[in-house]
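Could you have a look at this structure, given as structure tokens, before my questions?
The other protein chains are all here in position, but one chain of the complex has been omitted.
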Amino acid sequence: MLDIVFIAGMILFAISSVYFYLVGRDKKGLNSAFLVSFLTLVSYVLMWQGKLTVTTQAGEPIFWSRWLFYGATCTLLMVGIAQLKGISGAKLVELLYLTAIVMFTGFLAARDLTNTRWIHFIISSVAYVLLVSQVLSVKNKESQWVSSYILFGWTVFPFVFLIAPTGLGLIGAALAELLYLLLDIYTKIIFNIQLGRKA
Amino acid sequence: MLDIVFIAGMILFAISSVYFYLVGRDKKGLNSAFLVSFLTLVSYVLMWQGKLTVTTQAGEPIFWSRWLFYGATCTLLMVGIAQLKGISGAKLVELLYLTAIVMFTGFLAARDLTNTRWIHFIISSVAYVLLVSQVLSVKNKESQWVSSYILFGWTVFPFVFLIAPTGLGLIGAALAELLYLLLDIYTKIIFNIQLGRKA
Partner (left out) sequence: MLDIVFIAGMILFAISSVYFYLVGRDKKGLNSAFLVSFLTLVSYVLMWQGKLTVTTQAGEPIFWSRWLFYGATCTLLMVGIAQLKGISGAKLVELLYLTAIVMFTGFLAARDLTNTRWIHFIISSVAYVLLVSQVLSVKNKESQWVSSYILFGWTVFPFVFLIAPTGLGLIGAALAELLYLLLDIYTKIIFNIQLGRKA
């Protein structure tokens, strides 16, 4: 099951890489949709290989490398989001730092099998709340859809983290990774298609 | 003793994170004082956990993760310092690279228990001298205090490194980490309070 999820992820993000590359080819500016898909493809190859994991007492594998890749991809997504929100310069740099901190402390929490992981999880959550509240506080017509997209698409990640083997262990690794795949499709492919249409 | 130092660090930098967040809330621009404190909090949590260490022949632990976090926090501090010194653009980028190299080679020296660590230490020191000489060469009235702050506050770090278990081992890990904590308070909290007053 885990294998199927990761192979599906590899195929989907290989296709979306080609798609976003071709679509964004002649645009000036940063083709972040392509870079996000391409980096996510690399991330799925590594998870499919299955070496960068720790195993919980219940025998469930945790694929912690995911969160390091989110550090690279979600900062790229944040650049696009900030552009729509009209956030730039030093304020954008702050949002990028916060995004990187959320994902890095998420990685620390995922890699850690002791109870100390909850400290990392809390720190990560605090950074996340600060990040999202700053992004949502900027309101304009064009970015209304982005706000709801973030509120739903991004906030489900820590929720899955919480019920997955990384947190309370209410669901297994296979279901957790399937949910993450669906979220990845939503936040990295569907979002970028919609972004391309509005831009 | 080590535990007390790290718990004190966690509490202090948790408080300073909240303080700098609230103070810097309405300012435009990058709230680097908050980000520095927040990242230092994460660094102290990891040192308190005590997993990212090597142990010297004398049985003293070396907390090498500290230097990787300095790579992130000291580049942020350098942005503030450069602003006061009127350094920007490509020259600032060079200072940020040098700061990152100083801390990364410091990490290599800290992690290394063989004599080769002295090569890393020398390379780190060369980069440090180049960095500080460039920063101090820019003189203006408003930044006089910054120059003396760097000369004292930053230069004591490699000195502690030298006498700590990372270097000659003249002092133990507990005293070394206490000295680092005092330096962290001076360079990351007191400095940023002073910077906020002058800005």
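For reference, chains read A and B in written order, and residue numbers begin at 1 within each chain.
The rule is short, and it goes like this: a contact is a pair of C-beta atoms (placed from the backbone, for glycine too) under 8 Å apart; a residue touches a chain by one contact, two chains touch by 3 or more.
Keep in mind it's a predicted model, so treat the numbers as computed, not measured.
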item: Residue among A:L39, A:I62 or A:V102 touching the omitted chain; value: A:L39
item: Per the touch definition above, residue among B:L52, B:I119 or B:L183 touching the missing chain; value: B:I119
item: On subunit A, residues whose C-beta touches the chain left out of the figure; value: 21, 28-31, 35, 38-39, 41-42, 45-46, 49, 76
item: Touch residues of subunit B, complete complex, unshown partner; value: 89-91, 93-94, 97-98, 101, 104-105, 108, 112, 114, 116, 119-120, 123, 127, 130
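Simple rule for what comes next: only the chains that are shown with their structure count from here on.
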item: Approximate Å spacing (C-alpha centroids) for the pair subunit A, subunit B; value: 30
